[in-house]
Structures are given as C-alpha cells and as structure tokens.
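The other protein chains are all here in position, but one chain of the complex has been omitted.
After this line comes chain A, so read on.
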C-alpha cells in the first residue's frame, strides 16, 4: 500500500513539470499583447508600453521568463496579478473556498438526484418511472447553463423575490445568506452532473443486476431490497465513483458560465477575466492550481476504489 502510494507520487512529479511547460507555452500562443491591454487607453504612448514590458519582464527571452516563474512557484511565490497587483496565491486562496462550496453543493445536489434516479430506473427498467427518469436526465444534460440560470433568476429573484439574483456571501460571514446566494448556481451546475450520474448509475446497475451472483442471491431467496442495495449497488458504484470524482474536479476547475451569470467570484470567473485581460501570472497560477487539484482528486479516486471494492486492495 505504501509502495503503491510512493509510486503514485513519483508519477506526479514529471506530470507537473510537463504541465507547467504546457501552461506557460500555450499562453504565449494566445494572440494579443499583454502590454497593450494593460496600458488601457494609454496604449498610444510608446514610453508607457516600454515601461510595462520592462517591469513585467516581457522583454526578456521566453525560457528566462519561464524559469523565473517556475523558480518562484517552487518556493511558493505565484507572483502578482498585473491588473490589480494582488498576490496570485492570495487570489487563489480567496477563490478556492468559494468554488469548493459551490462545487460541493452542486455535487450533493447531483448525487441526491442522479444516483437514486439511476437505481430506480434500472430496477424499474422499461416502465414509466424509467422513462420519466431518463427524460429528466436528458433535460439536465442538455439544458444550457446560462439559459437555465437566467430563467431561475427571473423566477426566484425578480418575480418571487425569494433569493438574491447574484453575488456571493461567504459561509463564515452569514451561513443562511451564503446558502441563499449559492443555491441557484449550485442547482444549475448540479442538474447537468445529475444527468450524467443518473445515466451511468443506471447502466452500471443494469450490468450488475444481470450478473450471476445476483441471480444466485435471488435464487437463495434473498430479499429484493437486499439484492439491490447490498449486492448490486456496491459493485455498480465503482465506475460511478470514478466518474463522480472526475465530475467534482470539473466543478472545482470552475464553472465558467455559471459563475459568470451569477457573478460568483470563484475560480472560473477568475480565470476567464484573467485571460481576457492577459493577466498571465493569474492564468498560470490558476491553471497550475487546478491541475494540482485534478492530480490530487485522481489519487483520492483510487483510494476510494479500494474502500468500495476489496478486490482492489490486493493489487
């Protein structure tokens, strides 16, 4: 087990090195000169442009820029936002809890809807329950987030006045207000994931229910509820857990559109604004942080496998 963990960690290091080069390199391919956009309406002054380039070392060779950045990152310095002069690490730490809260709420909503619906439609295959569940899943997957978001704002904020239309209040500031500001975006995000989870749970359950051991259990007269919940579901959950962690990672990477609509100051909004403003240190920092989260989550997924499926523990 420990050796397995050590091996996994050893694999992570080269991944991160390649990633950092990719992040830095891809960004250079973006059209648009950061000095020009940073200069704003003063861009007509060549002196201003030269000054910006010198200050941000944009006039240095690319390898030097890269080494300078990665060297600082290794000692924990992600640099400063060019646009608002805040440390990138501070911005990441400020936005991460927001995104984490939103992603967790969305994920809980997704699991609460998706997994039971999947089980239900698998056990009642080809009945009206199955069709309705499938219809809802399709609705969740195919509904554009921005449209659903705007509709919810119009209904719950403008018409009914129940929820604030946008913005964010942190959990520590005001718990209920925090839930009120995040419930709509979490629902919008959650419905999409719920659809995916439902489809996969259904398929995995159908597969498991057709297995020999299930037939054996039924033949031995085990109650149907025990067959479904204890025998089939436990095996069916393995692919669902993998998918769940990947989906959770995707939610953490920032729900760009949803955060934009609801003006939730999370990761997605941070990176989109940074890209449009060519705020390179923020783009680099956020993408690297996201990559780290993904790597960590895939590790968690592997550990969860073992918890769910004893056979994996011998590997």
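Here is the rule we go by: a residue touches a chain if its C-beta (ideal position, glycine included) is under 8 Å from a C-beta of that chain, and two chains touch if they have at least 3 such contacts; residues count from 1.
Just so it is clear, contacts and distances are computed from a predicted model.
Think of the chain that is not pictured: of "Transketolase family protein", "ABC transporter substrate-binding protein", "GntR family transcriptional regulator" or "Methylmalonyl-CoA mutase", UniProt labels it "ABC transporter substrate-binding protein". Among the residues A:145, A:178, A:201 or A:260, only A:260 touches the chain that is left out of the figure.
Within the set A:73, A:255 or A:270, the residue that contacts the chain not displayed is A:270.
In the complete assembly, the contact with the undisplayed chain comes from A:278, out of A:231, A:250 or A:278. One chain is missing from the display, and on chain A it is touched by residues 31-34, 36-48, 51-52, 55, 81, 83-86, 91, 94, 150, 153-154, 157-158, 161, 164-168, 260-263, 265, 269-270, 273, 276-278.
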